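I am attaching a structure below and will ask some questions about it afterwards.
Entry: chain A
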Amino acid sequence: MSKVLPVLGRILARGWPIIVLLLAWDLVAVVNGYTDLLLPRPLSVASYVSNNVAKFAEPTFITVALAVPGTILGLAVGCVLAILVWYSSILDGLITPTTSVLQAVPVVAMLPVIGRLVGYNEITVIVIVMLLSFFPAFVLVLARLRQANGSSEDVFRVFGASRWTTLARLLLPQAVPGLLAAIRMTAPFAIGAVILAQYLLSIGGLGQLITDSIVRSDTVTVWAIACITSIVSIIVFALTKRLEDRVAVRFK
Partner candidate 1 sequence: MSASGISLDRVEKTFSLEKRKTFTALKDVTLDVAQGEFLALLGPSGCGKSTILRMVAGLEEPTAGKLAVNGRGPRELVNEHRLGVAFQDHALLPWLTVFQNVSLPYQLAKRPVDKARIDDLLELVGLARFRDAFPRQLSGGMRQRASIARSLVLKPEVLLLDEPFGALDAVTRRRMNLELARIWSEERTTTVLVTHDVEEAVFLAQRVVVLAANPGRIRHEEVLSFDTARTEGLERTDEFHHVVDRLTRMLDAS
Partner candidate 2 sequence: MSSRGKKILLGILGALALILAAELIGRLGLAGKAWPAPSDAIFSVLGNKLNSALLFRSLGATLVSAGTGLLIGSVAGVAVGFLGFLFPVLRPGLDQTASILNTIPLVALAPLLITLVGPQGMSVLTAALGAGFAMFVATASGLLAVSPAHSDFFTVSGASRLQHIIRLSLPSAVPSLLGGLTLAGSGAVLGAVLGEWFGAPSGLGVLMISSMQNFQVKLLFVVALTAALVSLLAFYTMVAIQKLVGRRFA
């Protein structure tokens, strides 16, 4: 009992708004006497999901599976570009100003253009996720590559190390925390971007399930997807945050 109480207190201190939110949701449904068609209660959504696991498992899997290659591709392109810009001052001059301007462009809002351009298919989804995760990786990795680390870089120079050796042995390890921060900043939002694309272009996954359910007035399913998406995103956020905290310490 003496061990349960502090844990309970911690959960309450951090999680009270979620409990309040769930209660408010339930209260609104009950007080207004809404049926499941208008606003299902939290418990009936939960029981619906547990009774129809198969219905949600596949679209969830598709959505998450699409988020992964896009994120990896975007991070890779961002890293490579960061290294090129670090290496060549001409490329730096040509690319950096434009990228810093383009950074403020809302990538997700460009979904319709990319959909039209690439087609109503999974490639569009991957491209949008790639664009989304490319900028943070580029900016954060480049910042770490450039972070003046005077004395260690001098040591490498004194030993006659080439620029590429310095990069591989000193600067790339130094850039790891930047990459991890980029992953933490983009991975959770990749899920949302995938669903948005699937919703807008009706191309499978949880996104299309939302479209279909809205058409069929299947409110319980819509709410279930909302809950599933939230939970998946939060899990991804927590995992990437943990990864960053654990690994980044070694490279600081």
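A few comments on the model shown:
In this section, a residue touches a chain if its C-beta (ideal position, glycine included) is under 8 Å from a C-beta of that chain, and two chains touch if they have at least 3 such contacts; residues count from 1.
Picked so that all candidates are chains of the complex that A comes from, given by their letters.
Being a predicted model, the structure only gives us computed values, none of them experimental.
As listed, 1 or 2 are all part of this complex, and the one touching chain A is 2. Considering their complex, residues 13-18, 21, 38-39, 90, 92-98, 101, 104-106, 108-110, 112-113, 115-117, 188-189, 191-193, 195-196, 199-200, 207, 210, 214, 219, 222-223, 225-227, 229-230, 233-234, 236-237 of chain A touch candidate 2.
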